[in-house]
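For this depiction, one protein chain was excluded, whereas all remaining protein chains were kept in their positions.
Our next item is subunit A:
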Amino acid sequence: MFVWWRDVLRESTLEGHHTKVVQLGPRYGSILFIVSEVMFFFAFFWASSHSSLAPAVEIGGIWPPKGIGVLDPWEIPFLNTPILPSSGAAVTWAHHAILAGKEKRAVYALVATVLLALVFTGFQGMEYYQAPFTISDSIYGSTFFLATGFHGFHVIIGTLFLIICGIRQYLGHLTKEHHVGFEAAAWYWHFVDVVWLFLLVAIYWWGGI
């Protein structure tokens, strides 16, 4: 993958092959990829709802199941809720800076974006570490960690993408007319943000009542 994208950057930024028409390819591709990711998460939300809306007799007909020490949604999840959208706002700030040609400001904005993302990931990691239940604790644990785990994985991928955009911006790869890679990262980041909000409501808040 590293080699693939290295070549894409060479062909686009350095060799100038990405005309406006060529750019449409990666643009539509990114959007379709994000749509496929929505489908992916839809499946895990479905799984969670399947088990939590009509809890099986085998787990006592109640949700959360007996003995599960549910995480308080008003603690770390609530703390993380302003952090991730703020990171989304920072990436929008970076975008505006790029469009306005303010190159240094864009780098700072991307640094802010990534820092907030790392704080979010750090808090999630901490909560995972000291959670009173594991993935093997009944269907609750399975659905919880599957949904939040894949979200976390996507946050990490998104953070990496944004770091690379930050580096490219610093190196001067992105211009105000041509920054498809950055836009794809920003869209992906907003998608990750929205999934977090759904997770918060469906799994942390509703799933623990």
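The rule is short, and it goes like this: contacts are C-beta pairs under 8 Å (C-beta built on N, C-alpha and C of every residue); 3 or more make two chains touch, one makes a residue touch a chain; residues count from 1.
Please note the rule applied: contacts and distances are computed from a predicted model.
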According to its UniProt entry, is the unseen chain "Mitochondrial ribosomal protein L47", "Cytochrome c oxidase subunit", "GPI-anchor transamidase" or "DNA polymerase delta subunit 4 isoform X2"? "Cytochrome c oxidase subunit"
Residue in contact with the excluded chain [from A:61, A:101 or A:122]: A:61
Subunit A residues that touch the omitted chain in the full complex: 57-62, 65-67
